[in-house]
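For this view, one protein chain was removed and the others were kept in their places.
We just call them A, B and C in the order they show up, numbering each chain from 1.
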């Protein structure tokens, strides 16, 4: 989503999908998905992808994850409590951080409703300094790069 | 959930299920589902059941739905972003109100994590007086009673 | 809020007030406070009252709080992002549990918009069994009873 490389907006551009559900309270007063809901769904999609593979441990680990930057582009669209599909690809798996690119697709629709991204680092729980991403997670991330 | 009639806690006690997903932000500081999340999932499950059947119109209708009472019993349990199944049955389909009884079941688990209920009325958008439940919804509700 | 003892609905009936703010996302599609927002504000009001007095420690303690039951009565009212006042009194300070009774008052208005209650227990973090409420909290709770 940088100025010179727009995020892929078609389903084909994403390496992995998680199926999520929207809620009544996600609607704003105009009947659209409230803008902060997208970021919460992005975060959830990545956690649902990583935790079952043992690539993220949010409860027991000596490491505390932090989303250091997040952004989202919004379009105007109606919403009801429904099933949505969060597409994920990985832009920058660095040594201590990773940038996830995501978009939400309604159940039948082709174009993306809301592309966005967030950058994640692991902090040591005691020193609060960034730590290298664990090998197991790095392997998952490498498989999600657009041009591996 | 009155004192002398405990809500059914086994999957067999429910007439209908909706599959929903929990989110990262649903966890409290102890890693459990935050208590207000249950009520939001209950509300969502009923809407997801009714809207596709044409039994509820939250956007265009001359009627405004109101949940006049809601309550929930909580147990202590861990949670990760996961798939949950909301069981629904109907206790009191009255002339102008209905009481929904619900419980959340984790993906594989048998016992209910959080039984609860809410009572819904339809208000006329202009006069704010209760209106009789529409025939189409009443038909759905009758099919969800435990002893029809 | 049992059938034969309605909750006090006037400001005079409450022993303590916390000033909170509502948010854009609290509005439902009809421009009213969404029903789950009340319970979240009740929980927050009690925490804001107890933590600065040293009567609750949600992060470091060997004890894990659990809201075992919560309920709320809703009225139909419009809402904008605004300041609200949560009134609190204590109904049942037992040995291991306490029931808080609350209501939300809009900035200038006299009658309550949404009375509700929740029952809290402390669980031992290891055994998950209820623990006696600590002395410091019990002292605060005693001062909030309606008929001390």
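Throughout what follows, contacts are C-beta pairs under 8 Å (C-beta built on N, C-alpha and C of every residue); 3 or more make two chains touch, one makes a residue touch a chain.
This is a predicted model, so every value here is computed, not measured.
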One chain is left out of this view; which of C:82, C:128 or C:143 touches it in the full complex? C:82
Hidden partner sits against chain A at residues 29-30, 35-37, 39-40, 43, 58-59, 64, 66-74, 76, 118, 123, 128
Pick out the residues on chain C that sit against the missing chain. 19-25, 31, 40-41, 43-44, 47-48, 51, 58-59, 78, 80-82
In terms of residues, what is the contact footprint of the unshown chain on chain B? 24-25, 27-31, 34, 36
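The definition used in the following text is that only the chains that are shown with their structure count from here on.
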Per CA centroids, the chain at the heart of the structure shown is B
Compared with chain B, which chain's mean CA position is the farthest off? A
Quick check: how many Å separate the C-alpha centres of chain A and chain C? 34
What whole-Å value do you get for the distance between chain B and chain C if each is reduced to the mean of its CA atoms? 23
I'd like to verify one number: the distance from the centre of chain A to the centre of chain B, where each centre is the average of its C-alpha atoms, in whole angstrom. 29
By the touch definition above, chain A meets two or more other chains at residues 24-25, 31
